[in-house]
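The other protein chains are all here in position, but one chain of the complex has been omitted.
For reference, chains read A and B in written order, and residue numbers begin at 1 within each chain.
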Amino acid sequence: MRKIWIASLAALGLATFAGSAAAANLNAAGATFPAPIYQKWFEEFKNSHPSIQVNYQAIGSGGGIRQLTVGTVDFGASDMPMTHEQLSQFSKFKVLHFPTVLGGVVPTYNIRGVTQGLKFTPDALAGIYLGEITKWNDGRIAKENPGVRLPNADITVVHRSDGSGTTFVWTDYLSKISSQWKNKVGANTSVNWPVGLGSKGNDGVAGLVKQTPNSIGYVELIYAVQQKMGYGSMRNSAGAFVKADLETVTAAAAGAASNIPADFRVSITDAPGKNAYPIATFTWMLIPSKIQDASKRNDIKTFLKWMLTTGQKDCAALSYAPLPREVVAKELKQIDEIQ
Amino acid sequence: MAAPATISAPPNRGAQSFLKRLRGGDEVAHLIVLVFAAAVFIVTILLVWELWRTSQLSRHQFGLSFLWTSIWDPNSDIYGALPFIYGTIVTSTVALLIAVPLGVGAAIFLSEMAPPASSNVFTFLVELLAAVPSVIFGLLAIFTLVPLMRNVIGPALSKSFGFLPIFKGPSYGVGVLTAGLILAIMTFPYIISISREALLSVPREQREAALALGATKWEATWDAVVPWARLGILGSIFLSLARALGETMAVTMVIGNDPKIHASLLASGYTIAAVIANEFTEATGDLYLSSLIELGLVLFLITIVINGLARLLIVATTGPGTKK
Partner (left out) sequence: MTAHLRWRKFLNGTMLGLTGACTIITVSMLFLILGYLIWNGGKSLNLAFFTKLPLSPGETGGGMANAILGSFQIIAIATIIGVPVGFLAGVYLSEFGGSAFPFLVRYAADLLNGVPSIVIGIVAWALVVVPMHHFSALAGGIALSLMLIPITVRTTEQFLHEVPQSLREGALALGASKWRMVATVVIPAATAGVLTGVILGVARIAGETAPLLFTALNNQFWSAGLDEPTASLPVMIYTHAISPYEDWHRQAWAAGLVLIALVLIANVAARLILSRGASTQRG
């Protein structure tokens, strides 16, 4: 009897530890904003390049930046371009920003009895998130939505509880259109929210809004689409109400594309243009400029080239907008900076 | 027959040489187990030291005011522990308010009123409850307790008691009360099993004396047995409190993750354990990270104190020669 026990324990032990170490492993962490397309990319990339396995953990843009800073991941991902302060933390190498896709952050909601798309003015949105507008049938919301039966119910505001680039894009936009927001709260991956419940990741916010009646949250477009949740259109700087989709998000980047700065760090919220969606953003992969391990370096370069060419074809299906051509050209040149 | 050798007085080994003792193996064995025991001691010291060291930045920056600052603002790099201390204490208090009456009641039933066979079976089942991992409680809570709270319990409380500040405001399903409820369920087994032990260790004479004087079963229990075991029961409460304070997963899945102090139990909140779990991997900036670790240090110190109290109380009742 004892021999059987020992034998099976040994077999279990062998099986447990034998299975490891298959492919070359790259570790990455960061934003949940582009997580759906990144997951798809890494799976597809693994199918065409079986020896390269990228483990991407969507822990939020703040997490991506943090883990890159302490060196526990090979590269990071963020929807917020790194600040000067964050960049100065790196002594051994520079951090290169590589835009990957364009996306839009939408105000998604779950309101009893409302199936139509709502129109939000910048002031209404700021008012809701500042906690000044507390009921759905408030005049400032109802004014733009005459045909809709808005209930006399409390608005449950949902925001991110983790360090999020999506939060940065959202608060960056709110800071631009509301001086009150700018002074009281500001723009960052993590802010002191005046009101609301917190949830983890874009998926956490989508989940909470989906489960909570009369709530509103902000998520990347694909999350609202996948969950079949209603999302509103925003009034842009030209005065038109636009809903986020490939066209309007691409239009938001049009102005920035031709004169994008050399390090690709740019904000395109509240972009000019009649058809521009005001809460759009690039999202970046953060790659170290010096990578010691030669095989890791080559793997990352291979992936980046693949991403900028083949990978871009996957964008539309997941409701992200592909990068403008001029940007892709400049990025392909930046790959050579990785030593 | 020769007197049996005792263990406490080792035979005189002074005469033997060191090598002979070594070959005898006792010294080696002693050394080996001593090393491992020391390892346990050293690891614990290392733990406390690491907590202290890595929280240095925020301790120096904020000093003691960290404990009563209620702002948690990563944007401006200002951190205060008060909302989390508040949330931790309130959720645990709610948990105890629910779990103690139910738990002590069940313990009394299982030790005094139930026939021994079924008592053992029920106790076994309750102790299995203690083995259920926290994340599974969280999983269940998200899909059962949260909708229940949002659709049934919350509105009912608002309707009947909405004038009280602790039940004001809308009910989102997630919130402090929900967290307290799930913590209560997680706490039952500890209160029940330890209180039951304390009650069972009350000498028979107490019960028999009371019954002989004509007391009903309940009166014998309540007036003669329970007071004798009260320190042990109190100890079980403290032990459960210590566990509830440190609970992470189930709480973070249902509390709403809002670092603010709200009076209403229906509102969302945050506990120390939950905020560390959520924000640790993403704390950009050394002060942010250090503040989170300092929160961990605060939690650690609170649980040490409460665990210490619990142990004193439990030992006091179940040890030999306990006083009334």
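One rule holds for everything that comes next: a residue touches a chain if its C-beta (ideal position, glycine included) is under 8 Å from a C-beta of that chain, and two chains touch if they have at least 3 such contacts.
Please read all numbers here as calculations on a predicted model, not as lab measurements.
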Identified contact with the non-displayed chain, of B:L57, B:A229, B:A273 or B:L313: B:A273
Full-complex contact with the absent chain, from B:A81, B:I185 or B:I233: B:I185
Positions on chain A where the hidden chain makes contact: 12-13, 16-17, 19-25, 27, 29, 35-36, 39-40, 43, 46, 53, 55-57, 70-72, 199-201, 203-204, 206-207, 210, 223, 226-227
Where the unshown chain meets chain B, residue by residue: 4-7, 10, 24-26, 28-30, 32-34, 36-41, 43-47, 50-51, 54, 101-103, 105-106, 108-110, 113-114, 122, 124-129, 131-140, 142-144, 185, 188-189, 192, 216-219, 222, 242, 245-249, 253, 273, 276-277, 280-281, 292-293, 296-297, 299-300, 303-304, 307, 311
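The rule is simple: only the chains that are shown with their structure count from here on.
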Touch list for chain B against partner chain A, complex: 71-76, 146-147, 150, 170, 172-174, 256-259, 268, 270, 278-279, 281-284, 289
Complex contact set, residues of chain A against chain B: 29, 59-63, 65-67, 69, 86, 154, 156, 161-163, 185-193, 196-200, 208, 211-213, 215
